[in-house]
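Have a look at this one.
For this depiction, one protein chain was excluded, whereas all remaining protein chains were kept in their positions.
Showing chain A:
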Amino acid sequence: MDIKQDAGNVFPWDGTLTSSDFFRAAHMFSDKWRRFNTSVPPWLWVPCLKRRLASSHEVEGYLSLEKTSLFKSSEEKQDAGSLILKEESNMLENEEPFDCATLGPESDYHEINHYDFHVVYSASYKVPVLYFRAYHSDGQPLLFSEIEKGLPGLSVKFLSESKWTFITQEEHPYLNRPWYKLHPCGTSEWMKLLFSTHKSLTTNGSTIEHYLISWFSVVGQVLGLKIPLEMLNCS
């Protein structure tokens, strides 16, 4: 027997969401984001069909924000010489015709790293989980140590001090490839804490409406994602 209750109705609330709550919360979040964030790409809902034994007619999916870019400062430019074998030098030297119409490579070459973020619902913890990955501009994935270097200074401090945040590498539930994620085991506790200090949030089932915004205001800090104040202040 599966009683699905609205998050706001569970009392005292334990900080979790049901899967259908998440679906609604995700759409509310992405709508608000689009409204207040005209200068930033929107979050897109990616639906996924997963065949389940207990057939629920809900569409599963996740929120996706892809290809946000971070410039690496030029002094961090790695010497990628290790990846270039010496014997593969100038294989086209005499073959390609000389072409003056091609723009030469930039002199001050800036490495750009791209980040993808997904918000996925975790059925076992009953909370949203932030998955992310990073890669160089040619597609080579970043190592975790490189990601750490790229994170804004605040979040590294935040990570090591806070006992709620922990980054792990696990298989993405829909894409079947390793992604990094913020481990969800503390989420329900601090969501509960967050909502208990803002009594207005839990009235009249508006928990769902505010859930992802509040959640994001915390996890976003870790990765340097900003949430505009207007979104937080709206009633």
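Quick notes on this structure:
Criterion: contacts are C-beta pairs under 8 Å (C-beta built on N, C-alpha and C of every residue); 3 or more make two chains touch, one makes a residue touch a chain; residues count from 1.
The working rule: contacts and distances are computed from a predicted model.
Candidate names were "Ubiquitin-like modifier-activating enzyme ATG7", "YEATS domain-containing protein", "Dehydrogenase E1 component domain-containing protein" or "Origin of replication complex subunit 4", and the UniProt protein name of the unshown chain is "Ubiquitin-like modifier-activating enzyme ATG7". Seen across the whole complex, the unshown chain contacts chain A at 38-41, 69, 71, 80, 83-85, 88-93, 95-97, 99-103, 105, 109, 112, 135, 137-141, 143, 163, 166, 168-170, 175, 177-178, 183, 185.
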